[in-house]
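Step one of this worksheet: look at the structure below.
Only a single protein chain was left out; the remaining protein chains are all shown in position.
To keep things simple, chains are lettered A and B as they appear, and every chain counts its residues starting from 1.
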Amino acid sequence: MKRKLLATLLAVAMTATLLAGCTQKATTTTETTKPAAPATTQASQEATTKATDSAAPVTLKVFSNLPDRKTGQGLVEQTMIDNYMKENKNVTITVEALDDAAYKTKFKAYSIEGMPDVVSIWGQPSFLDEVLAAGVLAPLNEADYKDYGFISGSLDGFKKDGVLYGLPRNSDIAAFYYNAKMFEDNGWKVPATYDELIALADTINAKGIAPVAMDGGDGWPLAVYLSDIMVKMNGTYSDIVTNAITKGDFSDPLFKQATDLLAKTAKAGLFQTGYDTQDYATAKNLFINGQAAMFYMGSWEASMALDTTIDEAIRTNIKAFTMPAVADGKGTTSICAWNGGGYAVSASSEVKDEATKFLNYMFKPENLSKIGWENGVGMSAQDETAFMTGSETALQKQFLDFLKNASNTSGTTVNDRGASAFKTSIESEIQSVCNGTVTSDKFLAAIGAASK
Amino acid sequence: MERLGNKKRPLSKSILWLILIVMAVIQIFPLIWLLDFSLASSNELFTSGLLIIPQKIQWGNYAKAFIDGNYLIYLKNSLLINTLAVVIVVLVSMMAAFACRRMHWKLNVPVKTILLLGMMIPISATLLPNYKIYSMLHMTDTIWALLIPYVAFSLPQGFFLMGSFMESIPVELEEAAVIDGCGIYRILFSVIAPLLKSSIATISIMTFLNNWNEFMMAKTYLSSLKWKTLPFAILDFTGEYSSNYAVQFAVMALAAAPAVIVYLILNKHITKGLAMGAVKG
Partner (left out) sequence: MNKLYSNKLIIFSLVLPGLLLFVFAILAPIILSVYYGFMDYSGMGKAAAAFIGMDNYKNLMGDKAFWTSLRNSLLLAAGFICIQHPIAIGIAAVLDKLQGKAEGFFRCVYFIPNVISVAIIAYLWKFIYNPSFGLFNNILKLFGFAGKVNWLSADNAIWSVLLVLIWHGFGWGMLIYYTGIKNIDPVLYEAAAIDGADARTTFFRITLPLMKPVIQVNVTLAVIAALKQLETVYLLTNGGPGNSTQFMGNFLYQQAFQAGKYGYGNAIGVVFIAICLIATVLLNKVFAEKKSARRLKNGTAWE
């Protein structure tokens, strides 16, 4: 009797665990103390029935690629979210934040089902082409943003066939951050020409310090460097690159020249030992711990000047300079700058109105641009002259000047101008051409093949 | 019964000891290095010493790792998923093994082959299609996204081991139970199961080890905090924005701690169980 009971109990227990799992989704969401993002669209469906009534509770799901909510761009984003919730008591905003690679993977899953309402995007072909082909983003009314102060040309990368699908969040400039105190102590001068940069590398190496900390493990910083060289050599490269990608043919002499120079630079020891497999954090660490004299990265790292976890001696002495002029280069006053990151609204969002309202709120110049500027985060894609507080970090002022004094900008870097297969290929092959395993010609042939 | 070793000359014995100690150092030193560096501050890491004596022991590293690293949530999820997985694997494999080894039917060999096939399939090859399936079924980011594959891939091993151990149970016991009027389920759970204690232990340990440290599937199918398992403590922490190395070391030490502690305590049983499993397998 007892044994039969045991057997039936076991069977019941098994089915119970199975069933419990099905209802677990609903119950665990109410158990967590933070407003956790429900995995299903059930919650937002409840909200849509009352979405039109602005006083009714609305839940907005924001999907972000900034996992660090305490510093830099992530802090800016979180601040705006918190402010919006304060001003609109009926709106609850839940945030899911993943680092770039995980973000892009999850984005693909979401593109099949369940895309959050407001998402981070990149206004570059490598990301946007596939996304728009899948019809994932909601079109925006460009006229709405006439008075938002967007810098001319910054919206271009976010449009397709004349329709706007997203708004740019940053204006990024590629630059060499340098440890000004180290330079001063050693009597080093900021190089005015590329040859001086190479010569400086020898001097710095002799001291046992890495000249430039480079995130070669990720590939894209090297591609940015290559683009930087190209714009310095030629003034512009948009048409040449687009042409090459469409035809799958990189035989234009500009590519070979630039690649050769890059390979020569790597061979001359400008980058730290092991740069081709070290990641972003490792490279940045070398710089902020005084093991490298310079750090080649985008303007978003200008917030280093305000990062209290960095030693004060270094933090207060970070300055920047853009790629020095290349001999016989036509682009002496051009800089490598682009509008990459941005936000968009999901086409399948159930609360599109509120989502668009939030998007517009973020981009009101007094929000994203102002808060970003005050937190020392690079530059937005909007006119920020109104937000000069007078207490900008020297670094911020420098970047503003770079942009102001540039005759033209390069636009999206080479690696992001094609499909993602091209992006993966060039970001991997560029490591090989830099460390000498592959010749420039083979590199160009490989990326040509990948862009077909 | 003397082992040959005791008849050896002392020199050979000390050479043996040396080899053993060298191996031990090779196996353990990286972990000691990890612990050592986790207690230093980030800029002290850039030294040329093998081990460093930190100026001030940075317990704060561990505090940061614990809090910012969401340690407790990950630990809880790992415990939950793994315990469930073990329970389900044991149950399902016991049932299936009993059916295939003891019950009388014609299809038991093909079914056995099918269930064992899982051992030959590389998990990574199923990552992509499973991801698509789970996306379509809204299963990504839920406990099922991990539980189902974890169980499915530990099942063949469990099934095989259960079968081997079952062989050694005399049929007479079952015959007696049948005479007593027991049904199949009662025979299985009241007669057979208690005799399979060591096999259950072995399978539990193996399944646990397989899945506790698994992260590839976790990384592919999960993204929000809710169900992330312990390996994420490290994966998440080493994102682009964590340039504090010493704290990363602390996170790694914390993540390794539960498994190592449990292992050290239950060492004898674990080794015996695994050894039995390895021999039978």
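Methods note: contacts are C-beta pairs under 8 Å (C-beta built on N, C-alpha and C of every residue); 3 or more make two chains touch, one makes a residue touch a chain.
Computed from a predicted structure; not experimentally measured.
K.L.:
Out of B:V87, B:L127 or B:L195, which residue would touch the omitted chain in the full complex?
P.N.:
The single option touching the absent chain is B:L127.
K.L.:
Going by the contact rule already stated, which one of A:V58, A:V131 or A:V414 would touch the omitted chain in the full complex?
P.N.:
A:V131
K.L.:
Out of B:L75, B:A99, B:I169 or B:L195, point to the residue that touches the absent chain in the complete complex.
P.N.:
B:A99
K.L.:
Could I get the residues of chain A that touch the absent chain, sorted low to high?
P.N.:
101, 104-105, 107-108, 111-112, 130-131, 133-136, 210, 216-217, 272-274, 276-278, 282, 286, 291, 419-421, 423-425, 428-429, 431-432, 435-438
K.L.:
Can you list, in ascending order, the chain B residues touching the missing chain?
P.N.:
Contacting residues on chain B, toward the hidden partner: 1, 3-5, 8, 12, 16, 19-20, 23-24, 26-28, 30-31, 33-34, 37, 45-50, 91-93, 95-96, 98-100, 102-105, 111, 114-115, 117-118, 120-130, 132-133, 148-149, 151-153, 155, 159, 174-175, 178, 183-185, 188, 209, 212-213, 215-216, 220, 230-231, 234-235, 238, 245, 248-249, 252, 255-256, 259-260, 262-264, 267-268, 271, 274-276, 278-279, 281.
In this text, only the chains that are shown with their structure count from here on.
K.L.:
With chain centres taken as the means of their Cα atoms, state the distance from chain A to chain B in Å.
P.N.:
Using C-alpha averages as centres, the distance is 37 Å.
K.L.:
Of all residues in chain B, which touch chain A in the complex?
P.N.:
42-43, 46, 84, 88, 91, 131-132, 135-136, 138, 140-144, 147, 182-183, 185-186, 189-190, 219-220, 223-226, 236, 238-245
K.L.:
Applying the document's contact rule, which stretches of chain A touch chain B when the two form their complex?
P.N.:
Listed in rising order, the residues of chain A that touch chain B are 3-4, 6-7, 10-11, 14, 17, 21, 24-25, 28, 32, 36-37, 39-40, 67-68, 71-72, 74, 96, 98-100, 102, 105-106, 109, 112-114, 280-281, 284-285, 288-291, 309, 311.
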